[in-house]
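With one protein chain held back, the other chains of the complex are shown just where they sit.
Here is subunit A:
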Amino acid sequence: MVQPLGYLKESASQTAGPYVHIGLTPNFSGIDGVYESDLGAIMVTDKTLGRRITITGRVLDGTGTPLKDALLEIWQADAAGLYNSPSELRGSADPNFSGWGRSATDGVTGEYRFETIKPGRVPFKDGRLMAPHISVWIVARGINLGLNTRLYFGDEEAANAEDPVLARIEHRVRVPTLVAMADGDTYRFDIHLQGDKETVFFDI
């Protein structure tokens, strides 16, 4: 006999289903008056520090068809590379930037959209700096457990080349699936759930 560890099991995931927008973006889904605004819809105010950027794209299934019932959340550091979180011990993040956003994919075009700022660099576990990146979480009907990926920036070639996470991708041909291409201040990031261009998803 041994002493029991007394651990619990994580609650099993279930798909967010076709009506995740009712729960997480009710105003977007046409349910007005319950909440003043949808959480995570506005990330940036006049006081937020940093370069304003737009991130937009689609989530595509195995036939290349965009998902119109998906929901994305992003989590990122502020312009100085600090997270607005109690678990951030390196300093105080910009109080005018939460770093978290949420967007539904559009019911007609399948496009999601985040108006945010370009994040600063944050350290990997060994202290090396990672390239600027944004953590992305995707849920939808047909996705049984939320998918985690990262968005890197196409105009950060030098930083991307030394990023310790990108370096772990064995099949180098897949690295571009995590890199959003710049068009001025707009970055386009399509997420492919399957196929030759399948996005690298992480077990985090």
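Here is the rule we use: a contact is a pair of C-beta atoms (placed from the backbone, for glycine too) under 8 Å apart; a residue touches a chain by one contact, two chains touch by 3 or more; residues count from 1.
FYI, contacts and distances are computed from a predicted model.
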### Message
Just to verify: the chain that's not displayed, which of "Protocatechuate 3,4-dioxygenase subunit beta", "Sarcosine oxidase subunit delta", "Succinate dehydrogenase, cytochrome b556 subunit" or "Putative ABC transport system ATP-binding protein" does UniProt list as its protein name?
### Response
"Protocatechuate 3,4-dioxygenase subunit beta"
### Task
List the residues of subunit A that touch the chain left out of this view.
6-24, 26, 29-31, 33-36, 39, 61-63, 65, 67, 69, 73, 75, 77, 83-91, 98-100, 107, 122-127, 130, 133, 135, 137, 139-148, 150, 165, 168-169, 174, 193-194, 198-204
